[in-house]
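My questions all concern the structure below.
Subset of chains shown; positions unchanged.
Per-chain residue numbering starts at 1, and chain names A and B are given in the order in which the chains are listed.
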């Protein structure tokens, strides 16, 4: 079994070799996340070279897709933003009015990777804050793919990520109008019920607010629920550690699914770094 | 002439004394911002004690309301969030579909004031991030009052502020659907024209993104325009220094209006602190 984390476009060759040798693979890159070859080409500027490979892979946010894992040799490990957002929207997606979903996400600087760049040079991002790739981030089609499948129709969202001057963690503040009357309490009940058997999703009590501080160095996703009565708009705050639930931690969770282990195996203690 | 910055409910008495002595007053507190006595009571838990005082005051974001200043002895200096938001929405408010405005704001820690509190204790807010007073912040009625007057009908917004681990600066990311077809270029032209004579509002070129780093220690408001074509949603990023354009700097600008001076007088160089 192998974990891969390659720049997009490089995982297919690796996958071919794995399959030829009967080795399972969990890909932390973007090459096995999108069903649509056209969407992949549109956002990544490359074509799938071997489409049959993709029939042997499955995209898996465990809490939403573990039933889809039926022995495929390849798992496409989800992106960090899409994980925070899909977990934050899944329980209520059928409640959202079409085309009212706005997602304002903020990510710590490790989200930008280890490569050196002007925007992650300390004096440039410390004591600074701004969005980037406004409504134009590559994670948008991955987010819409998950949400569309969940509710059985095409879902469009506006997604704007921001660079947050902290080392790690993502907070996604998610807004949508509701298609039938709902109270904050009812909204909370829907989420609490949806995740009642999940170890890694914590639905906070009404009145609490999710804070990335409480999920750092863990595989948890914390979700708080809010309702703006004077605009009939639901507000969901979903936070994860982009390095754990948003990447390597979720990959381990997926490996546990792949091998029939307890999902929390190896995830109780996360060695801190950064 | 006197600047006051008092906890709400304490400015009226001060204002009475000023008026009795013929002294002009610019109030940085909340007591002269809201037209509606009911709204004031709803959000601040107090009543106006002397309503006649409020007929002698004017609320003034200079770029939007300077024409309203006709010699009143009291100016209600705007709040920090409302300044960043009203400037970011004013040019396009008639273009916004009713009840689609979502405002996701992030403020540096000086926005919470000098008073000691758990949430501003360094280890609690450093390497942390979360919203607060979700859809329940006192600046909401001030924002809606300004926007409603600008477009001549009641405007409701969803407003969610977040505490950002930097010393100073506010970034408001503002979302709304448009009621007629518009391109990013046209959106930009509308803003560029609206602010063409303003010294303190800089409409960035298309493709640029407003960053609080560029307005720190200045009275500028930087605005960048974006358009999400696949959801017909406009996105405006508006950033100010909460301590300058969001408070004392704007108060000086208002003083200049009050006394017929050049508005940029005393505002070219801001003494840095923090």
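Basically, a contact is a pair of C-beta atoms (placed from the backbone, for glycine too) under 8 Å apart; a residue touches a chain by one contact, two chains touch by 3 or more.
Here the structure is a predicted model, which is why all the values come from computation and not from measurement.
S.K.: List the number of copies present in the full complex, noting that all chains share one sequence and 2 are shown.
M.R.: Across the complete structure, the repeated chain appears 4 times.
Keep this in mind: only the chains that are shown with their structure count from here on.
S.K.: Given a C-alpha superposition of chain A onto chain B, how large is the rotation in degrees, taken in steps of 5?
M.R.: 180
S.K.: For chain A and chain B, what's the span in angstrom between their mean Cα positions?
M.R.: Roughly 34 Å, centre to centre.
S.K.: Over in the complex, which chain A residues touch chain B? Could you list them?
M.R.: Residue positions touching the partner: 99-100, 102, 104, 106, 124, 126-132, 134-135, 156-158, 160, 162, 164-167, 169, 171, 173, 175, 177, 209-213, 216, 226-228, 230-233, 235, 237, 239.
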